[in-house]
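Notes follow once the structure below has been shown.
Excluded from the complex is one protein chain; the other protein chains are retained at their positions.
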Amino acid sequence: MFHLLDIIGTLAFAMSGALTAMSKKMDAFGVFIIAFVTAVGGGTLRDVLIGRTPVGWMLDLEYVYVIAAAFVLAIVFRKKFDRLRTSLFLFDTIGLGVFTLIGLEKGIGVGLHPMICIALGTMTACFGGVIRDILCTEIPVIFRKEIYATICILGGIVFFALKKFNLNDDVLYLITSSVIISFRLMAVKFKWYLPTFESK
Amino acid sequence: MFHLLDIIGTLAFAMSGALTAMSKKMDAFGVFIIAFVTAVGGGTLRDVLIGRTPVGWMLDLEYVYVIAAAFVLAIVFRKKFDRLRTSLFLFDTIGLGVFTLIGLEKGIGVGLHPMICIALGTMTACFGGVIRDILCTEIPVIFRKEIYATICILGGIVFFALKKFNLNDDVLYLITSSVIISFRLMAVKFKWYLPTFESK
Partner (left out) sequence: MFHLLDIIGTLAFAMSGALTAMSKKMDAFGVFIIAFVTAVGGGTLRDVLIGRTPVGWMLDLEYVYVIAAAFVLAIVFRKKFDRLRTSLFLFDTIGLGVFTLIGLEKGIGVGLHPMICIALGTMTACFGGVIRDILCTEIPVIFRKEIYATICILGGIVFFALKKFNLNDDVLYLITSSVIISFRLMAVKFKWYLPTFESK
């Protein structure tokens, strides 16, 4: 089940990357690379920073296949994404929850402090999008308006707060990802934003 | 021989980086750094992702010397590059072939799947240019128009296809790099491009 959600998230992230790249008029190689880094860039950065090398996708080709599928789907359905917008947004939100959990677990596995684990969870879920934006020479959208990373941080805090109660792992995962997913849905519905600061 | 070609490729990559940096009006430090990352950025990224650290150029100072020479040459001859354009393009193409082979071999050395080895070969040959473009805040040229990375991928496929026949390594290297070099020359001569996709 968790594995299936990971695949759904990877697919959604890769498709969103492919769409961005197409809107930037990139060629097929560019579209593939942007799809790729959007999907696995956050996890790759995490792996590099904690020294887990070769990085994840080099050892588990399933990610490569899923991204290749997303690449093809994005090209074939590129003119029909208006109708798919809602599904894609839901999948993306699932990815947010699942990727955060994966990052949290990797940090715990290396024995890092909870605060660093939360940073790793957020990185896993959000920094693929940061790398995508940088490769498209845009200021990363999550630094400007989308309330996205903050929700991963919140999810991480909930995770460690609940962890003290010795909950079953499945329950812990379910609650954490539900918190992330529901807050993300509410943030979009109610247009929640983080403050910006007027400096002189 | 192979070693000599590696040096020629490094020189050409560094000079192309230096020229880009000068056209962006960077100062001497900026020109040096862009020359440096264009030449060794792809290999550095590869080393970091497979956990081969300290990365290559930190252990083999020859690269540093070659890049320093390229830096000086690029500054001295900066107004005469029109006449050198053809030589530089040839050297750059040699670099493409050699760097791809080096990346393939490093991947095999770590025991990775052929598909990942091909990704590493392409990364070694092409991602120095990606880092150069990002540091100059341009969308990477190989994502937009140059058919460049695709040829490295093709070379990698040829490499693994031939490897099954237990060819002598020298022959294998020669054929693979010849394929890459000749396809690159044809791509430029016949103006081959990858498709782009009009998304609505």
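All chains are identified by letter, namely A and B, in their written order; residue positions are counted from 1 within each chain.
Basically, contacts are C-beta pairs under 8 Å (C-beta built on N, C-alpha and C of every residue); 3 or more make two chains touch, one makes a residue touch a chain.
Small disclaimer: the values here were computed from a predicted structure and weren't measured.
Residue-wise, the contact with the chain that is not shown comes from B:M26, picked out of B:M26, B:I108, B:L174 or B:V188. Across the interface with the omitted chain, chain B contributes residues 19, 21-31, 33-34, 44, 48, 51, 53-55, 58-59, 61, 64, 75, 78-79, 81-82, 134-137. Interface residues of chain A facing the missing partner chain: 48-51, 110, 112-113, 115-116, 130, 134, 137-140, 142-145, 149-150, 193-200.
The criterion applied here is as follows: only the chains that are shown with their structure count from here on.
When the CA atoms of chain A are superposed on chain B, the rotation angle comes to 120 degrees, reported as a multiple of 5. Distance between chain centres (mean CA atoms), chain A to chain B: 30 Å.
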